[in-house]
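What you see is the complex with one protein chain gone and the rest in place.
Labels A, B and C are assigned to the chains in the order they are written; within every chain, residues are numbered from 1.
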Amino acid sequence: MIRVQKEDFDPGAEIAKLHRGRSDIGAVVSFVGLVRGESHGEKLTSMTLEHFPGMTERELERIEREALARWALDDALIVHRVGELKPGERIVLVVTAAPYRRAAFEAAEFLMDYLKTRAPFWKHELRASGEHWVEARDSDDAAAARWRKE
Amino acid sequence: MIRVQKEDFDPGAEIAKLHRGRSDIGAVVSFVGLVRGESHGEKLTSMTLEHFPGMTERELERIEREALARWALDDALIVHRVGELKPGERIVLVVTAAPYRRAAFEAAEFLMDYLKTRAPFWKHELRASGEHWVEARDSDDAAAARWRKE
Amino acid sequence: MKLLYFAWVRQKVGRGEETVDAPGEATTVASLVKWLQSRGGGYADAFADLKRVRAAVNQEHVDFSAPVRAGDEVAFFPPVTGG
Partner (left out) sequence: MKLLYFAWVRQKVGRGEETVDAPGEATTVASLVKWLQSRGGGYADAFADLKRVRAAVNQEHVDFSAPVRAGDEVAFFPPVTGG
């Protein structure tokens, strides 16, 4: 399941929803991404997430489908917020459920690495020195490249 | 922080407690381990976790300390239950908080791999065919060996 | 052809979307961009450094060598920074 929304999400409720009433799941891994209060050595006032409605959902679904195909997962969830966010607020949630922990861990990392490099979101920061578009990081490209099949 | 307890835990509350009121954390990874309803092709009735009071806490603290020393973490938490558990119930929670996601993911996997091979817990299963002590898995030793420093 | 712009590409172009009748020689993303650059102003600025611009055709990531045709939806944006 994937969701793009302005509203906050509840990680505990989403984790529980994924495994409640099932006894085939042995491992649930979650990732919560948060707005950090500092950027480029400056205090961050707020961050606004722009996205490409339509393509965002398609890309997230594609990424999730790929994870479900590559790992023995029971289920997966991606929730990503858009709009204005303050330091300390939640941005993104990824949850993976699997019979065993290795698949759940790997798939969650894969989902984050792919989401970071493929899902059409752009972060715009309001900092002490003014407004700045966040630049893509080479380390994110390298992280995503780890999963490319030989 | 580490805790060994009979009672259930609330993953969402524990995740929130770790980052609430802070803006230096960018990534929180959690792992929840659950009792699976099947073992060795048989229906599982219940599982009882025995442990070595005193040594358990020392080992968990040692493992957590090692994670905090090896990765740039803001905080970490291990909660492990003991006593009788039914299929679908939560067994263990690991949470790691870090400025960036890679450290949080790696440290959470490390904590689980080390916990599985070093913390003195033993699982006793009640299955259709009777009572069985769970055997240690070679794959858990291999997973822990990945983290050994050269 | 429908064109969409996001993030600083949108800011430089000065609009989020527009419908254009691209000339016949704009048969790939690259040649479409060449035509957009020729319109000057915000377009020249937005497409000044093509290493910093990505494209999607009908909501699929593509290289600049990808074909475009009338009726396509073509989007331009910086490398993504979500998550």
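Definition applied: contacts are C-beta pairs under 8 Å (C-beta built on N, C-alpha and C of every residue); 3 or more make two chains touch, one makes a residue touch a chain.
Note that this is a predicted model, so its numbers are computed, not measured.
Of the chains displayed, those contacted by the omitted chain across the entire assembly are B. Residue in contact with the omitted chain (choice from B:Gly21, B:Gly41, B:Gly54 or B:Gly130): B:Gly54. Listed for chain B, the residues touching the missing chain in the whole complex are 33, 49-52, 54-55, 58-59, 80, 91-92, 112, 115-124, 133-136, 140.
Here, only the chains that are shown with their structure count from here on.
When each chain is reduced to the mean of its CA atoms, the one lying nearest the mean of all protein CA atoms is A. Taking each chain's centre as the mean of its C-alpha atoms, chain A lies 23 Å from chain B. Spacing of chain B relative to chain C, judged by their CA centroids, is 49 angstrom. Per-chain CA centroids place chain A at a distance of 26 Å from chain C.
The set of chain A residues touching two or more other chains comprises 33, 112.
Multi-chain contact residues of chain C, defined as those touching 2 or more other chains: none present.
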